[in-house]
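My questions all concern the structure below.
The other protein chains are all here in position, but one chain of the complex has been omitted.
Then we have subunit A:
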Amino acid sequence: MTHLVQAIALGLLIGGVYALMASGLTLIFGVMRIINIAQGAFLILVAMLTWWLWHETGIDPILASVVTTPLMFGFGWVAYRLLLSRIRGSSASMSVLLTFGFALVIEGILNITAGNKFKSATPSYFEESFRVGGVSLPKAQVFGFLAAMAVLAVLYFVLTRTWTGRAIRAATQNPSGAALVGVGAASTAALAFAIGTATTGVGGSILSVLYPFFPASHYDWISRLLGIVVLGGMGSLPGALIGAGILGLAETLTATYGSLNWSTLVFYIVIMVVLLFRPQGLFGAKLREDTV
């Protein structure tokens, strides 16, 4: 029983972090129909930067996101203006090519500058745990989860309570309808891409503590994130949250009751089964009509 509670608790903690990482990917797809394959590389870039900040200054790696998040916001904005805006209106497959190339460039630069070896930020609480009634919750996981939830709450607030957020949602749901009320497609897209990229600022900092990484780790991360987003429904934020929770739970439950080696495979089996019955993912639109 304790095993089960432990597995579920850990699964949810990890799921919360996955949710944050996937939220940016799904937001970017929702607004721009860009499948940002470089999202994983952005995460590793931030993890590397965080590791370096922690190593040089001793700053807490998760707290380092206060530095990395605004940096990534600016990085995303510039990347959109210089690079991604050039493929506006092209098919989604074009965005896969472009962002895959972008990911390779980042990987190459990291290989040269940081070296091709595993790194992991290990703050003082790295091996400590909170004990809650027989269940042990690693501090790093708990802090990572809390940071992820805080950022998701801010994201939710921005999307639902501010004009910027309303414009982003409007452009996601109906681009021509948004143009009719004066929402500029280009500026909204740049902002959405910047916000989506900024989530990797926190996500990457958390990653640097929770998972050892090296430049090519981004392949592993982007496949997980794409899996989450496809499971939840491309472009759906609630879908990304649920998909992330399912991945987290599938991993920890399989690792507890089966074997660690099978933990990722189980998640992909879940995706395949879900897509057989709901090709649009869990949160495909359920309206009177698909579009109004």
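Here, contacts are C-beta pairs under 8 Å (C-beta built on N, C-alpha and C of every residue); 3 or more make two chains touch, one makes a residue touch a chain; residues count from 1.
The criterion applied here is as follows: contacts and distances are computed from a predicted model.
**Student:** Match the chain absent from this complex view to the correct UniProt protein name in "Protein-export membrane protein SecF", "Protein translocase subunit SecD", "GntR family transcriptional regulator" or "ABC transporter ATP-binding protein".
**Tutor:** The correct option from "Protein-export membrane protein SecF", "Protein translocase subunit SecD", "GntR family transcriptional regulator" or "ABC transporter ATP-binding protein" is "ABC transporter ATP-binding protein", the UniProt name of the unshown chain.
**Student:** Which listed residue (A:A170, A:L210 or A:A240) would be found touching the missing chain in the intact complex?
**Tutor:** A:A170
**Student:** Which candidate, A:L49, A:L84 or A:V183, sits in contact with the chain we can't see?
**Tutor:** With A:L49, A:L84 or A:V183 as choices, the missing chain is touched by A:V183.
**Student:** List the residues of subunit A that touch the chain left out of this view.
**Tutor:** Against the missing chain, subunit A presents residues 163, 166-167, 169-170, 173-174, 176-184, 285, 287-289, 291-292.
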